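Only one protein chain is missing; all other protein chains are in place.
The first chain written gets the first letter, and so on, giving A and B; residue counts start at 1 in each chain.
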Amino acid sequence: MIKHHYASGVLQQFFALILSILFTEKLVRFIFYKFHCYFNQHKMSALAAFVTPFFLLFVALFIKLDNKKKQQLKTKLSLLYPHITSPFGSLANFVRILLQSVYLITFNVTTKDAPSRNEHTKATARLINRVFRIIRYMDSKLTRRCKKWWLQFQKKTNVKPLQRVNSFNLWQNRILKFVFYFMLAFTVLLFVTVPFSLEAQAIFISLILIVAYSLRRVDGQMATITMITLAVTTSTRYLWWRYTDTLNWGDPLALTLGIGLLLAETYAWLVLILGFFQTINPLHRKPIPMDGDTSKWPTVDIYIPTYNEPLNVVKPTAIAAQSIDWPADKLNIYILDDGKRPEFAEMAKEIGVGYLDRPDNSHAKAGNMNHAMKYTDGEYIAIFDCDHIPARSFLQMTMGQFIKDEKVCLVQTPHHFFSADPFERNLDNHRQIPNENMLFYGLIQDGNDMWDATFFCGSCAVLKRKALDDIGGFAVETVTEDAHTALRMQRAGYKTAYINIPQAAGLATDSLSAHVGQRIRWARGMAQIFRLDNPLLGKGLSLVQRLCYINAMLHFLSGIPRIVFLTAPLALIYLDAYIIYAPFIAIFLYIVPTLMQVKITNSRIQGKYRYSFWGEVYESVLAWYILKPTTVALFNPNKGKFNVTEKGGLNDVARYDWLISKPYIVLLLLNVLGMCYAIFRLIFGDVSQIGVLLISMLWVSYNMMILGAAVAVAAEAKQVRSSHRIKANFPAAIRLANGRTIKVKITDYSDSGVGIETVHEHSCRENDKVELLMSRGKKQFSFPTFICNTRKRQIGLTLRDLSLDKQKAFIQCTFSRADAWLDWQDNFKHDKPSYSFKRVFYTSLRGYSNLIFHAPKPFRPFIIFMTNVIEVMISLLPKKPKKYSKLYD
Amino acid sequence: MKRVFLKGIKGGTGSTSVAANLACAFRKSNEDILLIDLDPKSDVGLHLGLPWQHNSGWSNFPNFESAIEEFFTDNDGVIFLPYGSNSLGIKRLQETIAGVSNLKTSQSAWVIFDCPNYIDLNDFSFTEQDIVLEVINCDAICHSLVYKRLVSLNQATKDWQHYFLVNKYNSASELESDLLQVWQSETPLLAPIHINKDEVIKESTAFKNVAVNCAPYSVAYDDFETLAGWLVSKASKND
Partner (left out) sequence: MHNIYKDQSNILTQYDIECLLNRFGGKDQSYIEIVDVQKNQQIFAKYPLLKEISHAKSISTLKNK
């Protein structure tokens, strides 16, 4: 080290000696100073550092470089070459300088801020903005005008002569009826089958689209029915065209694939028509109040079946069930424990509810409840899954239906979840986008109720014991005992009812795999019912009930068609198979408007419960998984179990569920490769195919978007289950240690804490002991709490070591409040397809980035390498020079 | 004129502070209000800002007509009549009640009488529109007294509307919440509202004011407002 240092010292003196021969002393010092600068600070090589000062001196012979000018030059250069990094003398910088210089020379770019050009862009932006505003204005005008016309039209039709015509006895004539129906059918047939030239089709479809578009925001049942009629006509027409005109009989491969697609489309059409029919007139049943004399009220048993759920999940449910407003001597609660756990028996004894277990676990939940029916004798049976906490008004909201009509055997209420389900959690859209359940409980069940075909969903429902006895207890033949039981009771002539008021709430499934597992069970059960007790056949059901059931079952057969849709456009790209054998323009004129028409109609009907395009995402996630169990169950209903292992519990770190997303990733890769190949073919392939290729590519990119969103779901977000905070808004009070009271508003609560907000800034500090006063009806309860955090007007309280009585009281004041879940559906605005499309698109982008960031370990070096390469490549490209800001002038 | 008689079922139930706060709560919703102190302790004035040294009242005058000068109006507009320093018999009480009732006030005005706890209600002539609020606390003595009172009310024919009003309720106390639970489900004539125990009620007296004015964000404020609202609804049913 010393030696080296000594050597460099000698070397330096040597050079100094030589240089002093040529230059003055001042210049020698300058050269050494520069050399040190370049070598040590700019990290140049020794040679470059040695040569550059001489170069500078040489340049200085021609150009006078004083400090100020140097500074200006530096700034100028840094503006023109914004992406040059230090150390300055690297190979990459050389390439950058070269490319940038070429760019600067070839294109006339200035570093000066060009106001004129900016002005220009601004003007363009303003123009575009104005055009958009005009379009929007025209749109709203048109919609409003249509509303007005529609209302006027309706008023005019409401006149008396029409009513008189309406009440003619003539209409009851059977032959006349028959003639009318025949004429109707004939007209529809005509509409559907008459062949159009392309121009005629264009006019026809655009007329229908205009009507549908302008009607979409007009209120009222009639407008809905009109839109449905139009959608049915166009879609049927489309299907007819597909069957008659578009099969490629010349090419066996294309024919097979084409028929496959056609069958999938037929399935979609059937589901669409049945769905329209199911939801055309939702009933919106209202609760019937109970008679004031409680001595006449019937006895009710509450079953809480459990198998392996933890105690702290079951306990609140049992406590809440106890505090349901029903005469205590007519209300019996039983925990049906298939896990046979002694601590559950103890807990049941402690809080004072019944506990039943059985020697075996045959037939799972249905068997469990059948066993319990032998040991209990209530006239009605209410069932809660062990994590569904009932509101105290549950029985008074539902029992009125039984009292009014003794043929009613089932009253179902919606399943409401206060925690985010895997979709909502992983996509981070809880309470922003209606979840998967919403469509079923918000719309379909209400629609079913109209046709007296309400399904039993296994929880949050009351059943009549007599009806159950009539059909021999809960059905045990399938894995969805609930739906099957209801079907049997309906066959036996009983009625079912649905009340769309959430009267219980629970925890959603923890993980995507558990969620998928649950759906697999439902799909399998539905397929089993289809085989064992087909609702289309057999006695006792009306036609409409059969149709509703068939629709529900078809829904679970969506696996194959969905996968067909996700792969169909690839047939043309990879195999050159014309699966839709028609000219490009015909395809365009039939498919796009029909799809739009159907989307607009569905958006109108389902708008509050399911946003456009999200249905496809939900379906795509499940498609692969329900495909196998449904198919197997259809062929052999008694075979096999397909439960995905439940991982359950907490996700303490964010992770990516590769196992579950494998099928979508394969599909995604297929589509991405297809897209690349299509671009290749577009450039180098046959010119005549450009049209069809473009349509296929459009379809593929849509599929890629849906698949991207499906992939995004598999990124399991971090979650802490122990305390789900539930948003709330009701009054309460606190009493401070000094005895003063403050009115507060409860903003959220969990089973171990409460968040409150005061009207004014408060003077509470952390760890203070305060009493929380909450009331339930006339009764007021006080809970000892500690302040765990404070912000301006917010206070967080924790509850510690509550006695059993206090625990009960707390649940009564929070989870089982009657109005606790009433606002669930009001959070959502009506669907806007464009907005919804944007959301799905961003979700999809998120899916792609998830794929990259969560890549498994072996791929990671490669991905890091690739990203680095891409980054460097991008950094080499010429950049726009930085603008010379006027501030520094 | 609507008459409300407030009395404790025993001493120390806090009926005077209830009377003063209730009067102010009525004023807040712009009702005309007269507050008459019938209790020889004569402490209503202290709640409403009357100087401590002022110890004359209607009892210091030979009859009600001559005591008209003794009416005061506090900052909120509550008109009140202090008792004064003379101990008087039942007869003078009856006269005063009658005198107040004959005053020319608007039909919708409220009169609150703060009565001593020892008076016998049967000594006074009530009408069916009159409301008697008997202030009770959640303790065992009150429980016993309430049931005794219920027996006596059952036996005699009462002309007035009688209610028990729970004051100083502390839901953190096990006994108090147990008692209120029993009363709410079993005791007839229990007012559907109770006044929660609140430090500000005591504190505000020390500030020569009432809780309704001192602590608008307290539970006490809500309680008295609800009580006033309930009385209004009772009175409107009477009409």
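One rule holds for everything that comes next: a residue touches a chain if its C-beta (ideal position, glycine included) is under 8 Å from a C-beta of that chain, and two chains touch if they have at least 3 such contacts.
No experiment lies behind these values; they were computed from the predicted model shown.
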Option touching the unshown chain, where A:775, A:807 or A:875 are the choices: A:775
Contact with the hidden chain (one of A:201, A:214, A:278 or A:396): A:396
Contact with the hidden chain (one of A:258, A:282 or A:535): A:282
Residue numbers in subunit A that touch the chain omitted from display: 219-220, 282, 284, 286, 290, 292, 294, 325-329, 391-393, 396, 442, 500-501, 608, 730, 775-778, 817-819, 822, 825-826
Hidden partner chain, residues of subunit B it touches: 140, 143-144, 147, 151, 175, 178-179, 181-182, 185-186, 192
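Assume only the chains that are shown with their structure count from here on.
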Separation of mean Cα positions, subunit B and subunit A [Å, integer]: 60
Partner subunit B, residues of subunit A touching it in the complex: 733, 735, 738-743, 758-760, 771, 773, 778-782, 784
Residues of subunit B touching subunit A in the complex: 169-172, 177, 180-181, 184, 192, 194, 196-200, 203, 215, 217-222
